[in-house]
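Missing here is one protein chain; the remaining ones are kept as they sit in the complex.
A, B, C, D, E, F and G label the chains in the order they appear, each numbered from 1.
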Amino acid sequence: MAENHRKDEGFVELGYAKADTDRARRQQAAEVIYGEGKSVEQIAGIVEALLAHGQERVLVTRLDADKAAELAVRKADAFDSHPLRYYDEPRIGIFGDMPPADGKGTVLVIAAGTSDIAVAEEAAVTAEFLGNEVERCYDVGVSGIHRLLARLDVIEKARVIVAVAGLEGALPSVVGGLASAPVIAVPTSVGYGASFGGLAALLGMLNSCASGVSVVNIDNGFGAAFQASLINHLP
Amino acid sequence: MAENHRKDEGFVELGYAKADTDRARRQQAAEVIYGEGKSVEQIAGIVEALLAHGQERVLVTRLDADKAAELAVRKADAFDSHPLRYYDEPRIGIFGDMPPADGKGTVLVIAAGTSDIAVAEEAAVTAEFLGNEVERCYDVGVSGIHRLLARLDVIEKARVIVAVAGLEGALPSVVGGLASAPVIAVPTSVGYGASFGGLAALLGMLNSCASGVSVVNIDNGFGAAFQASLINHLP
Amino acid sequence: MAENHRKDEGFVELGYAKADTDRARRQQAAEVIYGEGKSVEQIAGIVEALLAHGQERVLVTRLDADKAAELAVRKADAFDSHPLRYYDEPRIGIFGDMPPADGKGTVLVIAAGTSDIAVAEEAAVTAEFLGNEVERCYDVGVSGIHRLLARLDVIEKARVIVAVAGLEGALPSVVGGLASAPVIAVPTSVGYGASFGGLAALLGMLNSCASGVSVVNIDNGFGAAFQASLINHLP
Amino acid sequence: MAENHRKDEGFVELGYAKADTDRARRQQAAEVIYGEGKSVEQIAGIVEALLAHGQERVLVTRLDADKAAELAVRKADAFDSHPLRYYDEPRIGIFGDMPPADGKGTVLVIAAGTSDIAVAEEAAVTAEFLGNEVERCYDVGVSGIHRLLARLDVIEKARVIVAVAGLEGALPSVVGGLASAPVIAVPTSVGYGASFGGLAALLGMLNSCASGVSVVNIDNGFGAAFQASLINHLP
Amino acid sequence: MAENHRKDEGFVELGYAKADTDRARRQQAAEVIYGEGKSVEQIAGIVEALLAHGQERVLVTRLDADKAAELAVRKADAFDSHPLRYYDEPRIGIFGDMPPADGKGTVLVIAAGTSDIAVAEEAAVTAEFLGNEVERCYDVGVSGIHRLLARLDVIEKARVIVAVAGLEGALPSVVGGLASAPVIAVPTSVGYGASFGGLAALLGMLNSCASGVSVVNIDNGFGAAFQASLINHLP
Amino acid sequence: MAENHRKDEGFVELGYAKADTDRARRQQAAEVIYGEGKSVEQIAGIVEALLAHGQERVLVTRLDADKAAELAVRKADAFDSHPLRYYDEPRIGIFGDMPPADGKGTVLVIAAGTSDIAVAEEAAVTAEFLGNEVERCYDVGVSGIHRLLARLDVIEKARVIVAVAGLEGALPSVVGGLASAPVIAVPTSVGYGASFGGLAALLGMLNSCASGVSVVNIDNGFGAAFQASLINHLP
Amino acid sequence: MAENHRKDEGFVELGYAKADTDRARRQQAAEVIYGEGKSVEQIAGIVEALLAHGQERVLVTRLDADKAAELAVRKADAFDSHPLRYYDEPRIGIFGDMPPADGKGTVLVIAAGTSDIAVAEEAAVTAEFLGNEVERCYDVGVSGIHRLLARLDVIEKARVIVAVAGLEGALPSVVGGLASAPVIAVPTSVGYGASFGGLAALLGMLNSCASGVSVVNIDNGFGAAFQASLINHLP
Partner (left out) sequence: MAENHRKDEGFVELGYAKADTDRARRQQAAEVIYGEGKSVEQIAGIVEALLAHGQERVLVTRLDADKAAELAVRKADAFDSHPLRYYDEPRIGIFGDMPPADGKGTVLVIAAGTSDIAVAEEAAVTAEFLGNEVERCYDVGVSGIHRLLARLDVIEKARVIVAVAGLEGALPSVVGGLASAPVIAVPTSVGYGASFGGLAALLGMLNSCASGVSVVNIDNGFGAAFQASLINHLP
């Protein structure tokens, strides 16, 4: 497979990938790499192409700690101007520095249980990477509603809310009823048995009795944060 | 098919049915008839057998208004000592009088939305038929949590709670967290699209983050009330 | 069931419903009625309670033409100051006048096929009811991509996009890649066979390869428009 | 993430968790920890917070033997007044002593097959932890009905029954017909092929032809025991 | 479409059907017609072809009463030597007389509930049509196990058993444990909610803890009887 | 909705549809209308636009007999040069004459059962509409394999095969093993119970052990014929 | 858990199991042990109890090679009169000798592909264990129908047929059409993607267009052989 790096038409041809260098213009956000199933070489190649094309920072999601270590050590030279910082819990790697928070308000990331924190942190770190001030509020599941009501202030002052929950996924319904901000719900695969890998939470959120709630894929903290950031940066 | 009414072994042989005359002894409750898919003749036959065997009242669930009318009119003579009373919303028919409420406490039937009332009433009327004092609390879905919190008093004083909800089925999780009574959750088929006929609510309730919640079949108000009554009559 | 209209705690007790009079304050939008499965009497009762409580207009979704006709004729007196206007295609009824469009930008409602228009119109009329300027762009499914690309201008200038599609539900992925605005995807039940009532489109949208896309329930044009309006009214 | 242990509002803020110190008051039972997916540090932290708050014993479910060993050894000092006892089969850890059995009757845990014992023991040990006298009756699946009928005496004298079964999950239906006590059914993931991880047993139990049966999540021995204990402690 | 009735190669070409005149030789049973979705003309055409080819009787399953009436009246002449007899409950039509019972033993058709009788009768009448002595035993569901145990004699003396049940489909498991005969289980679509049209019963039967049980399609009384007859006619 | 008929960019804007006048160039086939869910007015409008744009004939699938009658009568004037011919079994309407068969070989449409003929005819008539010579071979299901083997000649001489089957959908596997032509499999919704609306046949075909088989949506005779025609017209 | 070996009521109480010593009488076959999820100690205990009770041989299914080795070595003394023989492919262990074949005819085990042989051998070895003469015919999938037709002789002379297939599971349909013997179909989990762990084959077999086919659970070679043996031993 030829490796001729064509730099036209808004993408860089790497053979195994066409790095989209036009996305920043189109979507007001830079290219992000989904790390799952990509080799260290492939990830490094795409990051290099993007940095070479002028992008200031690159985020890699679903990045195993092993691959991160290899990227940090073996590829240290290639990225010395944009060293890799690794976030263990959400398995995110970021090349380059975090940007200043230039959104209009706060993105609240709220999570039902301790086990949902990995996904919640994927959302939170992504939102920070995209230039948002982030507020975190964890372990406020609806079976202890007083824990949630104790945080009404942060719910009411958020500009966008990312609500993360596994099991029955009821948190967005309650939050959606309390908040005036749009709520982006993230079902997680936390649970067992009839949770069916997050299906129960997903269906629960899609059927939410609260208005103003939309949903992303199971465990897709990144996707929720991406949309939250778009909303938070609307002029 | 022979119609020889054997009256031994704890049941009456009707050919198309073996009316269980032993259940009152075994389960402290009299036989109940599931009306769906049974003809007027079959229902009348079973009711007659049970009454003849000394049962004081008979409940028929899922009874269409048409069949009820036919039973009330055409079969009036057969049941003059135990006339039929029909409950339109839950589609329940009762031959004979309601018993006194001899349970130890109150059964609270709580429902999330107006559309869930038919199922909730199936539970409420069944519980009354089985000798329970029933408290109703409807339209307290979790997207307007203040409506639910305004009824904390009835939640706290109930001995057993039947919680009915469609859509995402989150009500039992919140109620289960607020109450010290056992909660029997009833998912309803209320919803559309990804509710998949109540599957979303069912899965939500089975995955409830609250402890003390168990679940019955979709739209099975009767079953929830039956178990609630068993609990409420424990010495 | 007692009909004492308590007017405290942010809701009006109707027995069969607790009309939420506090929602306008909490969610910057007035109460909306889901018409499916509610009787004409119930709908009329809730509308009256809301209007009596000072709400300026009421929207009823999933309202059958028959019920609408009955509400318009039999209940004409009750609503003479807020006469009912009925939208046939999306089966929406609105009591009172449309408000001025006070959102910050335009809500684009884009639909893949002619058969998706009913759902798209539910979104469009709801968005107008909630004070948004709405742009419509229909029959731009991805199998004739030139039809979509011919409307790049409206896609690029929208502040929020509601993308409606049945079948494989690919439209939001393509639109999400073209637009910088947040995209709320609405799967429809249009299709047959392995569409499984909209499941195919729903799963497609949840797995969208485009960032910035979130999803609501199948055929839930209302929900998408509600969230779009929240976003469009962010200061 | 700040670790300031706020001790107000009925919970202790640990950052990764809000330990619910108010539950004992609300639900007449102390906080329980779901061990799956929590690190040894997190578990130890929550246990310490709860003990510090005056709770007498703490139960941890789904606790791997490895984590248990680490908690018992490395954290021995922290828990010397409440040493950890580990139950291998149900993977339960208990800090502190078992309480006296103060329920009103007996909780019968009945299991269909040898492979269901792990889940049955989760129920049995949990029930003991919550202050119940427990009777066990295992390997009484319905394909050898004489084994079940030989235990009619324990079925009839139980106050609450937890019925555990995998495969087709028929045990609760037969037991429900024999007993006058409420039956809480626990489907297990025991089986293969069309058992689909316990789905067959779950659906079977939800569709039980016996009245008085409710169901909890697949393999949720804990949840069944929790509700059984609530019922057994009703005054 | 040409209607040239080729009579070679073991089938008769009707254009819309190739009536299999060779089956009696291959399978020791005559051709049977699945009536669903076939017009009166098509059914009549196939029956005529088969009778003309020397078959003594023809069975039509899933035959609506309307079509049966039309076949009996309008086509009376065509079938005067093999008049149609219609069985209302199982919706079966038979052209010609029932054969003598020439199987080696008895086929027991056992059904759990009154609502399962339609399917059970499809099995029973089919078995009779195929030359079997049939014993019926209905309404012996497992929630009243004494009703089943009262019929141990017929269970033990049957040569083959067809066990019909809806809901959780537990009957074959109990019967399979009691009998030494092979058991063919027929799940029915009787039920609601999480029965999912018979799926619960089907999965239950496939996962039966009893050995010696095999399963046919939901509501397929015909198929079970066909195999039962094959077994009962083994030399 | 504005009705300005723009005739640029390869489509005609009808408001409710963008008739794709460019497809003939792109796909060597003219626009086809999916009739389901479209009103008579909408269908007539699109047909008129296409004919006005020079298309010689238009095919409408899933066209109810009622709508066809209305189109034939009320709209007779509009289509006098291209009168409507209606095919009852496959519910297809064609405006204009059938074209000559200009494909390179024969398209064989083969169907397993009599009940599959409606779908098979949708494929056959579509293929004729697209300029193919069509061979039909019906009722050759695999349970009477001699009926299929008797037609080996037509199987071997076909250039493309469309294989239609419901139930277990095994026909394409056997045909795929016998033929050297590509096989396009069409699962049908024929069946009951565990056929789940054609899902069983669909999964069967996707898992075919024969190579050279691809699959279209359930009941999608049109789609299979469309691809078959593309293949048959390859130079 | 007490280990008092009660020897009454037809079973031996082992605490973790109630070994069914009455089954030989009831089902004309001795107890069989499902090895999955049982420890070496548990298996050894049940085998000892059964042998002590006079059973001549014991079969253990789903027995890992590791456990088998441990049973053979560490427990050699306990079983010296009934040494363990291990069958690697079907993972079966047999204590004691194979019995003579005393069935009335031949059980034919027929398998579609090489990958299905493990399941087919589970059926074949089980049938031999239960006293049947077994004929094997493997790799005769329907995509090469000539391979199957070449074995018509063995198909026609079998008394019972066990047909094993993965993928689309079409083999039983073709065999069912060719044979006059009852066919017990075994779907296997062989396949990938839309095979969904054998679901495709299972549904295919349940929807078989051939009469005389019944189905057991996915990969349940044992169950099919058990029923086949019952049939083959009918007098």
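Please note the rule applied: a residue touches a chain if its C-beta (ideal position, glycine included) is under 8 Å from a C-beta of that chain, and two chains touch if they have at least 3 such contacts.
Everything quoted here is computed from the prediction, not taken from an experiment.
J.: For the chain left off this view, which of C:21, C:208 or C:232 is in contact with it?
T.: Within the whole complex, the residue contacting the unshown chain is C:208.
J.: Identify the residue among A:18, A:57, A:146 or A:233 that touches the chain left out of the display.
T.: Of the listed residues, the one touching the omitted chain is A:18.
J.: Residues on chain A that touch the omitted chain in the whole complex?
T.: Touching the chain left out of view, chain A contributes residues 1, 9-11, 14-18, 20, 22-23, 34, 36-38, 42, 187, 189, 197-199, 202, 217-220.
J.: Against the chain that's been left off, what residues of chain F make contact? List them.
T.: Answer for chain F: residues 26-29, 32, 104-105, 159, 177-182, 184, 202, 206-207, 211-218, 222-224, 226-227, 230-231, 234-235 touch the chain left out.
J.: Determine and list the chain C residues touching the chain excluded from the picture.
T.: 112-113, 141-145, 149, 167-170, 173-174, 176-178, 191, 193-196, 199-201, 203-211
Operating definition for what follows: only the chains that are shown with their structure count from here on.
J.: Need the CA-centroid distance for the pair chain C / chain E, whole Å please.
T.: One centre to the other, that is 50 Å.
J.: Multi-chain contacts in chain C: which residues touch at least two other chains?
T.: 202, 217-218
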